[in-house]
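The complex appears here without one of its protein chains, the remainder shown in place.
Up next is subunit A:
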Amino acid sequence: MSRRIPLKIFGALVALWLVAPTLVVIPLSFTGQRSLAFPPERWSLRWYEAFFDDRRWVADLLNSLQIAALVGVLATVAGTAASYALTRGRFRGRGVAGALLIAPMLVPTVVFGVGVYALFLELRLVGTFTGFLVAHTVLALPFVIIPVSSVLSRFDTTLERAAAICGASRARAFFRVTLPVIAPGLLSGFMFAFVTSFDEVVVSLFISSPYLETLPVRMYSSIQRDVDPTIAAAATLIICFTSALIAVALLAQSRRRRVS
């Protein structure tokens, strides 16, 4: 037991190293000063006030949440369908299709952003809600396909045969048996897709307009112009939000494990 103490200390140090840069933002958001000096000398909630008083910040937060939620749903549905085809299908070009669907994760985001911008100019999608949905869903797809393909490849297909011989059509077997069993994979896919969209900045910079931008885009442009601690408040809100999302998902999964 005592021999594990050094290991635990090492683990704690690695964990700290991973999250420390993120955590620095939280005290910064409570500073009373007009700069991002660390550590703050005075404390206040004025930057949260500033955030919620500024209609543009709030509007961008709502934009980001709406886009992320819709992207999460779209990417989960499309990604699950694609994963099903990739793991079960026996068709020509399956390998190529799989590689293409994963590609958005591997292609440098700037390159992807330039391409999307050029295409969206032509299609008049720059600065539109639809444009954000389409671009973010493409970026989020690999993050759904990877976990869902992994649960699908471990899924025992005799369960579908059992459902069939019990009288369920293919569609019913999928919705009543396959889907509930692979649900944990779908949930993590949805979360990854949501977060991918919610904190996406590079492609969003290309396709945003003064009329429609997302929270990360505003944060980026605000730090370019002035060093305003409102950005720290915004960042803290994002951290809280994504942490809560992950915590809920983890809780749901551990409860599931205890039940089964």
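Heads up, the rule we're going with is that a residue touches a chain if its C-beta (ideal position, glycine included) is under 8 Å from a C-beta of that chain, and two chains touch if they have at least 3 such contacts; residues count from 1.
Please note the rule applied: contacts and distances are computed from a predicted model.
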item: Record-based protein name (UniProt) of the chain missing from this complex, from "Transketolase", "Spermidine/putrescine import ATP-binding protein PotA", "Acyl-homoserine-lactone synthase" or "ABC-type quaternary amine transporter"; value: "ABC-type quaternary amine transporter"
item: Option touching the unshown chain, where A:S169, A:S221 or A:S254 are the choices; value: A:S169
item: Candidates A:E41, A:E122 or A:D156 - the one touching the absent chain; value: A:D156
item: Residues in subunit A touching the chain absent from view; value: 156, 158-159, 161-169, 172-173, 176-177, 180-181, 259-260
